[in-house]
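A protein chain is absent from this complex, but the other protein chains hold their places.
The letters A and B name the chains in turn, as written, and every chain counts its residues from 1.
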Amino acid sequence: MNAYLFKELRETARWLPLAWLIFAGLLYVALPQMSNLYLTQGLADRLVFQTAIGGSLVAFGLGLAQFMLDQRSSARAFLVHRSLTPSQLFRGKLLVGLGIYALGVGGPLMLLTLYLSWISDRFPCTPFQTIPAWVISIFCTAFYFAACLVSCSNARWFGTRCFPIVGSILIVSGACVILAPELLWIVALILCLPAFGLIAMIRAASESFVFASSAPSPTANVPIGWERRFILTITSIAIVAAIGGTFRSLLTQQSRTLSTYYDLKIDPSGDPNLVVYQNTPDINEPRKLVQSIRYTMENGQLLSEESTKPNAKLNDRSCYFINRPKGYAELIFQWNPNYLGQRSGQNYFQMNNGFVHSYGLSFQGWRLDHVIGANGMTENGRYPSEPFSGRVRQIIDYGNHANGPQPENPSTNAIPRMHIVDGDGIVEIELDKKQVRRIGNLPGSQWGWGTSSPSLFQGHQAPRYLYFFLDQQIHVYASTARQGDIESVQDELPTYKFDSKIDVPSEFKSGVFQFWFGATGHYTFFENMLIQVENEPKRPGYRIASSSPGNSKLKSYEFPIPKSLITKDTEVSPIGIGLLGAIVPPVAMFPYAVFLPFLGVFPYPYYSIPDHIGWLVGALVLQIAIAMILAYLAAQQRGLSARSRTLWLILSALLGPASSLAILAIYPECFREPCPRCDKRRRVENELCEHCGKAWDKPADEGIEIIETSSNAINEAVLA
Amino acid sequence: MGRPSIIKSEIAIEASGLTRYYGSKPIVRQIDFAVPRGSVTGLLGLNGTGKTTTIRMLVGLLAPTRGRSAVLGIDSQQLSPSDRARIGFAVEGHFLYNWMSVAACERFQSGTFPRWDSRLFRDTIDRFGISLDAKVSQLSRGQRAGVSLALTLSSLPELLILDDPALGLDPVNRRALNETILEFVQSGDRTALLSSHLLDDVERIADRILIMVNGRIAVDCPLESLVDRVSCCTVELDDDTTKLGQIPRLIHARRVGKRCVLTLVDFDSQTQDALQRIGGENLSRNPAAFDEAAIAYLSRSRGSESFFTPSQP
Partner (left out) sequence: MRIRIVAGSSAPIYKQIVDAIRRTIATGELAVGETLPSVRQLAKELVINPNTVAKAYAELVQSGLVETQAGRGFFVTRRRCVYSKTERMRRLDESIQSLIGQAIAMDFTPDEALDRVRELFEKALRNPSHSN
């Protein structure tokens, strides 16, 4: 065995430099570059992406190098005829191949991890940011096994031979769920799926190597394990879904969505109003008010003027993450420090200790330029000796010179102004003059604002309203900038005047107070807690929610948006619906279109039975019918037994036409000849005819045969 | 196997109904044969008629479509590593890893087989004039064959299966090959099966002959039986070749000018009468030489008429 391992090592190790070149090159690209920064999310994400590509390429290349060459018929004959079982041969290749892979991919990754930990005291990065990449690199080995399956398969090249590659793509893509680190334990759970796929691939590769005959079918008794069936079925579904999805997206024409958005406005009497705006193509009037719904507070309940029934409900919903271990938020931040943006060659990061670091990119990489806290600025990398009194809660904006007058010297003077909120109000920092001034003494412990987008304010329009939660009341401050006057809000943060107050029910204790709306989930950070509120695309609404530290419940008021508004938002064509029914595998369609409505839960964007449901159902039925017919034909062609055929027919009703592709991929071709007795076509690899049970006739002698099988004893006596 | 004259343990290789299709075409069609222990058997057949396919099936490198075969009493598809250690198999084309040196080849082979005779390896290498340090990529065809043979023999197998071992060899290496094979088979209770196109060499070293024609075994007998039972006749014949169909056990007919050279099996009075009936004057009959007999069988190929090849224009 050692001699064999040495042979494999010697043959495979010569690819190591190439692997290093590819992989290390890709990793280098992942490191922060000046111009691309605003496009990427964070180092961890970029590393995952590059590792997924590089690791897959390296793994696939190694697999081909090891398995393809030894699948040539003479090479395989030479290799297999040894005092080693094919399983041992496979395991040996595995050991060497994965070892070289570990060196080729793990080596550069390890170097990068060490480098990151070396510079982590100076730059906003930690070695933990490579953890997702390490995890992905394990899953990239799926491509190694795909290469084995591709090499050892008996299928034709232009047929189903390359399907396992699709399987590997699915596995690696599924493993990219590691990019959502906030839900660590759910991520670990979800990773079980690609892990299962990877194990299935390993076993399928082992089987295909061991039983690879060096010629195509037909062969009697070639076992096909469940792993190969599973992988090929899943890849067939993926391939058909991809083709169908592309087809559908090319064909469907959805009418232009008139983008509608909602806002909460406090009217002069202090009551919240849900206002519905719609974008218009008119420059002069970019949006128009479509509807305004007023809510009043009565008896602790918010009622809309549209109905007397309370349609705002107090909603108890558990928050996911209160019970996490301490330091979790820091951990997340360590994976991705909160990148704020770039201005004038400086890149701003909000650190979880409350400070803002400003980095410039020099020849050697990132260089800390200055640190900003509420008390002002420090120079070059030293943290202030004591943190300022209030943490930086949020950055309103950090420069809005985009359309304003340009500074004289871009490299030195165009340092933006920054507006941050701390515990005492709003602070403006002019970075070029190194001045800090407090604009608003608004001592609320939390605040939010109403604007069209709750994400970090990017700088063209100041918020029209600022909301402060103070003493059980929402204080509303309105901007003094003139409505519609864009220029006046561009140069500076407009001053805010007190506008109104809302009394908030007493369940709202101190805690997070957050406004948002629409169909986006939202994160907010407060102290050592991370609150994430669940996405609710089914129920877009405007919600005020709060929780308290240590409190596991999240309470919220909902202002649901009337259905009539929603359903007009997007129009769907009957063809689109029909194609949906024709493409999606029925097993995915059933819960989507059949069961949920019965439970009274309608999927977004349909809050009721969708329009053109007839098209959907009709297309679905047609799809099932076609799928079953195709599966039957494929099963006939591949000569499946009646039992297998029935199983596949049932499966085809659930999986759609992908099942016939799976049948063609899984089972080898089937050849038939006429039976001498019953004249029907019978499979050549069976001894007995499946129709009449007759064995094969011997081909007729031609009369010139000389057959004398006798023992060799005749000459033994005379041999000296 | 249905052959009562054979005692099971005396058979080194046997096949029963062995069939192999490539796609929808059968290449090997339900062949049965048995190779007794201790013999040297030559397997003859035209290129592409299934020799290598059969050999691959015997060694378990290719699964048959139907039927079964056994080597050393063990089913070919169930060979365990210890069974494979008893079988020496030389791949056609003398496959070796190009990057290895001859010494590395020895290390690889000896490391993957339980028994190894280092001296035999070196002696064989010397006989072919190869040095241990030479790289495989620099060896000539004949030297590669020598290394391949040395590797196969040095694991001291009981059964030797060689697929076209003399392919491309010069006469000196051919003699070395024959010597080595003969020596090896004689040195113990060993059996050899080799496929070859070199009829002279086969005549020298083989005890038994297997000839494959059109995917079937046409000849499976001791070498002298083949020679004894096949004879050649020359007859005067006009252009009407259909008359040849009346001749029983006619293997092949070859036109030479106005005459026809007929190769027949088991010439008897019936054959004599048939020949005279078709106007076979000037009958001259000789026992066939080995190569004449073999070529006559090999000339029966699919695509032409079964027993007649027309003369060259």
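Following the convention adopted for this analysis, a residue touches a chain if its C-beta (ideal position, glycine included) is under 8 Å from a C-beta of that chain, and two chains touch if they have at least 3 such contacts.
What you see is a predicted model; the values in this text were computed from it and never measured.
Q: If I consider the whole complex, including the chain that's not displayed, which of B:Glu106, B:Asp201 or B:Asp220 touches that chain?
A: Hidden-chain contact among the options goes to B:Asp201.
Q: Going by the contact rule already stated, which one of B:Leu58, B:Leu151, B:Leu194 or B:Val227 would touch the omitted chain in the full complex?
A: Among B:Leu58, B:Leu151, B:Leu194 or B:Val227, only B:Val227 touches the chain that is not shown.
Q: Suppose we count only contacts with the excluded chain; which residues of chain B make the list?
A: Per the touch rule, chain B residues meeting the hidden chain are 40, 175, 178-179, 182-183, 186, 199-201, 203-207, 223-224, 227, 286-292.
The rule is short, and it goes like this: only the chains that are shown with their structure count from here on.
Q: Measuring centre to centre with CA averages, how many angstrom lie between chain A and chain B?
A: Averaging C-alpha atoms per chain gives centres 61 Å apart.
Q: How about chain A: which of its residues touch chain B in the complex?
A: Going through chain A, the ones touching chain B are 1-4, 6-7, 10-11, 74-78, 80-85, 88, 213-216, 218-222, 669, 671, 673, 684-687, 696, 698-699, 702-712.
Q: Give every residue of chain B touching chain A within the complex, in rising order.
A: Listed in rising order, the residues of chain B that touch chain A are 3, 5-7, 10, 17, 19, 21-24, 26, 29-30, 33-34, 36-39, 53, 56, 59, 61-66, 80-82, 84-85, 87, 89, 91-93, 95-97, 99-100, 107-114, 207, 216-222, 225-226, 229-230, 248-251, 265, 297, 300, 306.
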